[in-house]
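Remarks on the structure that follows.
Every protein chain but one is kept in place in this view of the complex.
Letters A, B and C name the chains as they come in the text, with residue numbers starting at 1 for each one.
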Amino acid sequence: MVLREERVAVLDPVREQRIRDSIGRQTLLTTLGVEIAEVATGRVALDLPFRADLCQQNGYLHAGAVTTVADSACGYAALTQMPDDREVLTVEFKVNLVSPARGERFRAVGTVARSGRTLTVCSAEVTARDGSGEQRLVALMQATMMAVTAQ
Amino acid sequence: MVLREERVAVLDPVREQRIRDSIGRQTLLTTLGVEIAEVATGRVALDLPFRADLCQQNGYLHAGAVTTVADSACGYAALTQMPDDREVLTVEFKVNLVSPARGERFRAVGTVARSGRTLTVCSAEVTARDGSGEQRLVALMQATMMAVTAQ
Amino acid sequence: MVLREERVAVLDPVREQRIRDSIGRQTLLTTLGVEIAEVATGRVALDLPFRADLCQQNGYLHAGAVTTVADSACGYAALTQMPDDREVLTVEFKVNLVSPARGERFRAVGTVARSGRTLTVCSAEVTARDGSGEQRLVALMQATMMAVTAQ
Partner (left out) sequence: MVLREERVAVLDPVREQRIRDSIGRQTLLTTLGVEIAEVATGRVALDLPFRADLCQQNGYLHAGAVTTVADSACGYAALTQMPDDREVLTVEFKVNLVSPARGERFRAVGTVARSGRTLTVCSAEVTARDGSGEQRLVALMQATMMAVTAQ
């Protein structure tokens, strides 16, 4: 299918900086140790290195940490395509945890599936990488983001 | 509607301790500062006091933190009704963020809507409480949990 | 929890008629044989009598039929609380099919969990009734509806 919006392109530097600044203000991302991997038009990738203090009861990354990076990746992917006077809020998302979140490093890639004036629909894939460099899909998100007037 | 399972009852102390121990092993909950408010049959409540390092870009609690407590509340609500040799894994969830997560303290109440041998469907409501004691709904979760053989 | 909006009240007759007329224009509901059971402020119930031509491969009601009545019940529940110059569109929904949709008659009750100026979050429960009058929960929906200017 080629119908999802595929406008992955370099952002103008001013807008990219605005996105990076906003990501920097998400204190939960700092608390978890999230790093920005990519900011492009309609696509944002965030990395989360494994830490033993972010886990569920079996020592895997907690679904809440997986969701946090996926949500922020989707939200900022949406924001890259919104006018400069807008901010983004999460309306809702749905996450499937498709395999245990085991690994040394996790990457959430959020992409815009459809952008509208008010609502933007995004998808995210979260993958785990272990020491051997092998990647595995751990989660899929489908999310709705909303453009609101910046405060 | 009275058809959701409503078996909110006192758990036997051994099972309750097993649940509390498992919650205690979710290191992300400790990192976020989550406290256990209630563990009953088919119902678990978790509290998250506001902290400035758990926020999104506007200073509200991050959707990922909201989701973390809701997911754990749902998972442990499901576990209260599973046999003792089972553990619980999150299959998927969907969260609506219905108002900004502003407040001094957040409570996620997870309840079992329908328990099956393999899959259990849960709901959670997350509310915010401010200094005046007023409560406001901030999020609704609908989740699917899976019973797996304990490791 | 008492925080979901609970404004189930009699609608003024003009608005109720407007809702009923709009339901009447949903031709899929007529095709499936859906009947209006209740229209109240923030709450709409729709009934679907079982028919052998609405099934999945095992002779149970198809998830798509279950979803159709739940979606319309949610949408119209939302519309009861919107200004008269608005129409409602479904943004998204999530449905858990919690038990096989077996029975003689199905009822979807949609209720408003949170109404906003643009977006309204609704829940629906779909129950099955068999010949003995016993009711069983078959599906849970969590949905986001949007107010748009009527055409």
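Note that in this section a residue touches a chain if its C-beta (ideal position, glycine included) is under 8 Å from a C-beta of that chain, and two chains touch if they have at least 3 such contacts.
Note that the structure is a prediction, hence the values are computed from the model and not measured.
Under the touch definition stated at the start, the shown chains contacted by the missing one in the entire complex are A, B, C.
Of the candidate positions A:Ile36, A:Val98 or A:Val148, contact with the hidden chain is made by A:Val98.
Residues of chain B that touch the chain left out of view are 91-92, 94, 118-119, 121, 144, 146.
As for the chain not pictured, it touches chain A at residues 1, 3-4, 94, 96, 98-99, 109, 113-114, 116, 121, 123, 125, 127, 135-137, 140, 142, 144.
For chain C, the residues touching the absent chain in the complete assembly are 22-23, 25-31, 52-58, 62-65, 67-69, 71-72, 87, 89-97, 100, 151.
The rule is short, and it goes like this: only the chains that are shown with their structure count from here on.
By the residue-number overlap criterion, the interface of chain A with chain B counts as same, with over half of its numbers used by both chains.
Relative to chain A, the chain whose mean Cα position lies farthest away is C.
Mean C-alpha position of chain A lies 33 Å from that of chain C. Inter-chain centre distance (chain A to chain B, centres taken as mean C-alpha positions): 23 Å. Of all residues in chain C, those touching 2 or more other chains are 94, 121, 144, listed in ascending order.
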